[in-house]
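Pasting a structure below so you can have a look.
Up next is chain A:
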Amino acid sequence: MSGKVLMKGNEALAEAAVRAGCRFFFGYPITPQNEIPEYMSGRLPEVGGQFIQAESELAAINMVYGAGGAGARAMTSSSSPGVSLKQEGISYMAAAEVPGVIVNMVRGGPGLGGIQPAQSDYFQATRGGGHGDYRTIVFGPATVQEMVDVVGKAFELADKYRTPVVILGDGMLGQMMEPVVLPEPIDPASLPPKAWATTGTGGRRPPVVINSLYLDAAECEAMNRRLQAKYREICAREQMAEIAFPDSEYFVAAYGTTARICRMAIQEARARGHRVGLLRPVTLWPFPAEAFETVIGRAKGFLTVEMSLGQMVEDVRLVVAGRAPVSFYGRTGGVVPSSDEILIEIEKMVEGGGSM
Partner candidate 1 sequence: MKGLVFFDEDRCKGCGLCVPVCPKDVIRMADRINVRGYPPAEAVEPERCTGCGLCARMCPDTVIRVYRQTPARAGKG
Partner candidate 2 sequence: MTSRDTERPLGAEVVYERPRALADVVTHYCPGCTHGIAHRLVAEVLDELDVAGRAIGVASVGCSVLAYKYFNVDMQQAAHGRAPAVATGIKRVHPEAVVFTYQGDGDLAAIGTAEIIHAAMRGENLTVIFINNAIFGMTGGQMAPTTLVAQKTTTTPRGRDPARAGYPIRVCEMVSVLDGAGYVARAALSSPSNIARAKKAVRKAFESQLGGYGLGLVELLSSCNVNWGMSPGDALRWIETDMIPVYPLGVFKDRSEAGAEAARMEVAG
């Protein structure tokens, strides 16, 4: 046995977080991510951790701010409406450079929406989401295994860059069960110390402050420039994407659950003689422009498929920059596109020479 266990996505993600050294989780019930707080409520006490069901998603992100600012690996999870409530807190974390992981099991929106899977929070996640010039690192895992793997990576990058990191899943990824290999547990005590964290001066050092208030405009701008320098470094180093059939003439760009469905459509299209590949972003921010550049030269067209009415497609257009036609197909509100629907769009792309 290769140490595989069959686990529900939400629970696998929670266990991976514990194994990544997360000992503080603050959550709130909202379908389709309830198994994460449920799992954490039982698991964290076993490892000397703290679980709180907060009074709101908004309170929960502020608890992450406090715990992260105090030097701990802390996490919160929610789904679309709840994640909207967290945006102010995330903006504060970005500005005060507080690490933390925020999981969004996206559901149909806007408003109360539905509870089925969607990807219509892409803009919110990748454009900062709250007020001010900031970004968060955003992962878009496509399988339960990949979700487990990116959790460890998310905590690592959150600490490395002192920044909030978002994991964008969806209702399907959270609810489905798949066999996974869980990572080796990390002991949080073994993590490098954080001199900037509020631990109490002990009378031995000057006070530290976790703060995002800059009443002086020039100082506020300087803070922003520091953040932008950080983001440039993240863009240069942390892009992640998968390309299937890189020698293709046409590419489908999709992430998460949608990418899995596109794989099936692509296999059928290839069986019909179409030279189509898959370009699957794993990091949604930084957007994997490098991966696109490796295929743009010979690509005759890109089809972006999302469970939304077109959000990532704008990033694809930005990167492709008119060098090839970019078309879009999407379902939203919780409707999951079928591979047959996507196959029809692929054939339109191929037959139309990739016209809009």
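How these were chosen: all candidates are chains of the complex that A comes from, given by their letters.
Basically, a contact is a pair of C-beta atoms (placed from the backbone, for glycine too) under 8 Å apart; a residue touches a chain by one contact, two chains touch by 3 or more; residues count from 1.
It should be emphasised that the depicted structure is a prediction, and the values quoted were computed from it without experimental measurement.
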Selected neighbour of chain A [touch, this complex] from 1 or 2:
2
Using the touch rule from the top, collect the residues of chain A that touch candidate 2 in their complex.
24, 26, 50, 52, 54-56, 58-60, 62-72, 74, 88-89, 92, 96, 198-204, 207-213
